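Quick one: the structure is below, and I'll ask about it shortly.
Omission of a single protein chain aside, the complex is shown with its protein chains in their original locations.
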Amino acid sequence: MSPSEATADAAVAVRPSAGRHTLALFISELRLVFGRARTQVGLGVLAAVPLLIGIAIKITGSEGGTDGFIGQIAGNGLFLIVASLGLSLPFFLPTAVTVISGESLAGEASLGTLRSLLTAPAGRSRLLAAKMVALAVFCLAATMTIWISGLIVGFILFPVGDVLLLSGSTVSLGNGLLRAFGIAIVISLSLLGLAGIGLFISSLTSTPLAAMAATFGTFVVLGILTAIPQLHAIHPWLLIYRWQSFADLLRDPPYWHEIVRNLLLQAGYLAVFYTAAWARITSRDIT
Amino acid sequence: MSAPVVTRGLTKRFHGGQVAVDAVDLEVPAGSVYGFLGPNGSGKTTTIRMLLGLIAPTSGEVELLGEPMPKAHLRVLPRVGALVEGPAFYPFWSGQANLLRFDAADRTADPKTRKARAGEALERVGLSNAANKKVRAYSLGMRQRLAIAVALMQRRELLVLDEPTNGLDPQGTREVRHLIRELAGDGTTVFTSTHLLAEVEQVCTHAAVMSRGKLLRQSTVADLRSELRPRLIVRTPDLGAAAETLQGMGVTELKTSEETVEGDPGELPIEKFAAALVAADVRIHGFGLERPSLEDAFVALTGEGFDVAE
């Protein structure tokens, strides 16, 4: 049938660069995640963490006294970054990751946009990859928000200078900032396991709220299991068991063993739940 | 070139055992405007979902533009514009932003021309003025137009539209019909599901009728119509006499209502009946042949029941 053949040729002609724009979906995905007011509010809350801690310490003027990183803030504003990251890790950051990851696929399914994306065609595996990349970028953005906010507030409110490490030695401010940056990176990587769980749960349902609740529930259960001493045999397998290892970057020299174990564990969780999400999304009936 | 849409024994059985689509063999000729008809719940949307690879058939095959689906979906779907079961958008984004996102999902779409193409598509569906308005603030008809715009973002060889005029005002409906004709004129094959028989009569070259998951008929609209035998209708106060006369002349399927007698006239020329009635002293208030509408054909095929098929 000749008209159609002509159309086919024309269609090829209007798409001279077929197959070259794989990145567009990923960029669009980032726009979707970071363009939403919900995400921006979440990041704003995270940015407020260092501010609140900083103001509280400034007002109470607690000099030394307190143990840990908080006690060091008054002496060196740089520790505001570390303390804020450390304090956000148990609750704020996981909550943010839960919301964004729970939303990711279930949100599209509930809006019905999933079918439009798939007929575009985005490709199911590629869409999943774009979702995961956006989640990873969000994890990084979340910790970097705290890092930057902590940096600004810490430098404004407190004196800054050479950084006292856990091992009792002192390094330059630049070195300290680099280590704090490393901590932000390690923490954002630590969140990837949870992001993977959220992505998988999100692929199961068309109700974003249910996905968020289930992801957060899973996180809480993992936290409880980690807190039960009798279960120490399974502890090394639990998602958050080595989350606190980020502080090992503040030793002299940095102690990598636990950090590497943590990252391997996160990679394991991510691999399992990402492939599960893949199996689900590629075999799911999209209605 | 083979037909743009071909299905063989296409069947979908949902969890719970319901057979929504039952061994459907479709063949949509290239360049046609193919009306896909059927009562609510007859399996139209389910069929369309399988055509586009959104759901997996329980059995049977789909070929789209000569390639197997869903295996070749990445190659095929960029050449297919689709609108499935109502408009779905990100309500917190403008219409234009929505178009850009769906276009970005297609890796064969050129990002350089994306904005321009979105503008054109919005223009074609009459949404230029609302391009930057959040979809949340769109009316149903505006969303439906936007959904059509998504399908029009690129030149397509095939459009698969599920109830494209649903929710549109009369102008919108007319414009969409016009659009479909125009696209068909350019050589695009259009596969459109609908309930509106008028729509089929006005724009479709082919039609298929679904009922309870089964394909009842598939042919050109002309054939479908020509199969409908014209009916002879006589308006008269002398119902009994008229019926008797007509019966005597071999008219079948006689029906008598308050003021009319009607029936299938068979092969006889119409003027013979007039003469015979006059001769029988039947007072004639009105007389003529009436061609049944597709609607009658549709109801004849799918039955009168109002309840949705289960």
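Lettered A and B in written order, each chain numbered from 1.
We take it that contacts are C-beta pairs under 8 Å (C-beta built on N, C-alpha and C of every residue); 3 or more make two chains touch, one makes a residue touch a chain.
In the analysis below, contacts and distances are computed from a predicted model.
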Between "Aspartyl/glutamyl-tRNA(Asn/Gln) amidotransferase subunit C", "Cytochrome aa3 subunit 2", "Outer membrane lipoprotein-sorting protein" or "Fe-S cluster assembly protein SufD", choose the name on the UniProt record of the chain that's been left out. "Outer membrane lipoprotein-sorting protein"
Could you tell which one of A:42, A:86 or A:208 touches the chain left off the display? A:86
Considering the whole complex, which of A:35, A:71, A:182 or A:223 touches the chain not shown? A:71
Could you tell which one of A:45, A:133, A:164 or A:177 touches the chain left off the display? A:164
Considering the whole complex, not just the chains shown, which residues of chain A touch the missing one? 64, 67-69, 71-72, 75, 86, 162, 164, 166-170, 229, 237, 244, 247-248, 251, 255, 257-258, 265, 268, 271-273, 275-276, 278-279, 282-283
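Here is the rule we use: only the chains that are shown with their structure count from here on.
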Touching chain B in the complex: which residues of chain A? 1, 3-8, 10-11, 14-22, 24-25, 27-28, 31-32, 35-37, 111-113, 115-123, 126-127, 283, 285-287
Report the residues of chain B in contact with chain A in the complex, numbered from low to high. 1, 4, 29-31, 49, 52-56, 65, 73-74, 77-80, 82, 84-86, 88-93, 100-111, 150, 154-157, 186-189
